[in-house]
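See structure below.
Here the complex is missing one protein chain, while the rest keep their positions.
So, chain A:
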Amino acid sequence: MSDFSEELIKSTTEDDQGERCELSGTGMHFPWLQKHIETVATGGKKEKDFAQTTSACLSFIQEALLKHQWQQAAEYMHSYLQVLEDSDSCKRQAAPEIIWKLGSEILYYHPKSNVEAFNTFADRMKNIGVMNYLKISLQHALYLLHHGMLEDANRNLSQAETWRYGEKSSSQEVLINLIQAYKGLLQYYAWSKKKMELSQLDKDDYAYNTASQNMLDHSWKTSVNLGALIQIPGVWDPFVKGYVEMLEFYGDQDGAREVLTNYAYDEKFPSNPNAHIYLYNFLKREKAPREKLISVLKILYQIVPSHKLMLEFHRLLRKSEKEEHHKLGLEVLFGVLDFAGCTKNITAWKYLAKYLRQTLMGSHLAWVQEEWSSRKNWWPGFHFSYFWAKSDWKEDKALACEKALVAGVLSGKGTWLCFLFI
């Protein structure tokens, strides 16, 4: 019991430690401060022998890990476990986490370790102290998942899901949600496996009915598991993807749309490009009107102007009737080609060459000028330099031609000729 009460007052002692390391006046912590102090401090309370040996042991383990000496690290780890007996309550509480971190790393990389050893270790560690149960369970499940042991992972997560200690803190809540979500993900995997089987079955078969009945059950459970987590701000791509796929399969288009819209547009969430991509793909599947698609991609364009969907966006804008969309179409192409990773995208160059001609024929010289004026002092050096002309010509003649064409249109005949023939 004393363990537990100690852990509950942990937060205050941590603060003390923080203040101890500060000392510089700037609020910055220096992990190497102690080293400096030790060269000076002569008096004061000396660290006990026990503390000295354990901290030396810890540094040996860390060193061995960084040198990939797994065998040696394991030997040191064996000795380090004595830290759990430390009379300093602060250290004793911090110990399980450190042991788990280092121990799991050793077991993960040790050439002679196996899943069983890892399982045993994880199960032991879960029950030392109370604060680490959920975290370790989650990581253990991820380990099993990574090793393809879905059944075991599921069992682990189910156990963790029902675990409670004391008042539910918010971090505990998030962890439980995560555990549930991973469980949901596992169920989704099972579901998609069933779906695959189902697609191979005949619809009139008796087996088909039972199988689809099974799937329905799964879907219900999964939605409970996944739904809670994706309300919390975060990056939940695999969960959202799976959840939406299931909702779509069961015809709950509105539900899917709501989930995706929320995921993409909720301000509390980080601006995740994938959220918009998922939404766009969903709307595309749903055959949403072009206007709708454009508005989704417009936001993606603001976040990631270099995304490969931008070319699709350009095609949509080009097909649109609105004049402002035509103008935006030009901007999008320029925007894509601004980025270092897209300079050799021949499709973009083709589009730009074609669209420039089209725009100029449509007597929208001002649009081009507007785009060009902010770029004219760096695009020539960035795209149309002698170096690129030569290397493009060597590697990809088509690309060189497209670029030359664009250069000619943008900066007058002179430059174009230069680009091509220098």
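Keep this in mind: contacts are C-beta pairs under 8 Å (C-beta built on N, C-alpha and C of every residue); 3 or more make two chains touch, one makes a residue touch a chain; residues count from 1.
Note that contacts and distances are computed from a predicted model.
Among "Beta-hexosaminidase", "TATA-box binding protein associated factor, RNA polymerase I subunit C", "NSE3 protein" or "Alpha-1,3-glucosyltransferase", go ahead and choose the protein name stored in UniProt for the chain not displayed.
Cross-referencing UniProt, the chain left out corresponds to "TATA-box binding protein associated factor, RNA polymerase I subunit C".
From the listed residues A:Ser306, A:Ser320 or A:Gln358, report the one that touches the chain absent from this view.
With A:Ser306, A:Ser320 or A:Gln358 as choices, the missing chain is touched by A:Ser306.
Could you tell which one of A:Phe121, A:Tyr143 or A:Tyr355 touches the chain left off the display?
Of all options in A:Phe121, A:Tyr143 or A:Tyr355, contact with the hidden chain holds for A:Tyr143.
For the chain left off this view, which of A:Leu328, A:Leu356 or A:Val409 is in contact with it?
A:Leu328
Of the residues listed, A:Cys57, A:Ala160 or A:Leu175, which one is in contact with the missing chain?
In the complete complex, the chain left out is touched by residue A:Leu175.
Give me the chain A residues in contact with the hidden chain, please.
Here the touching residues of chain A are 11, 14, 18, 20-33, 35-37, 39-45, 62-63, 65-72, 101, 104-105, 108-109, 111-112, 135, 139, 142-143, 145-148, 150, 169-171, 174-175, 178, 181, 185, 189-190, 192-193, 196, 232-239, 241, 268-274, 277, 298-299, 301-308, 327-328, 331-332, 334-336, 338-344, 370-371, 373-374, 377-378, 381-382, 385, 387-388.
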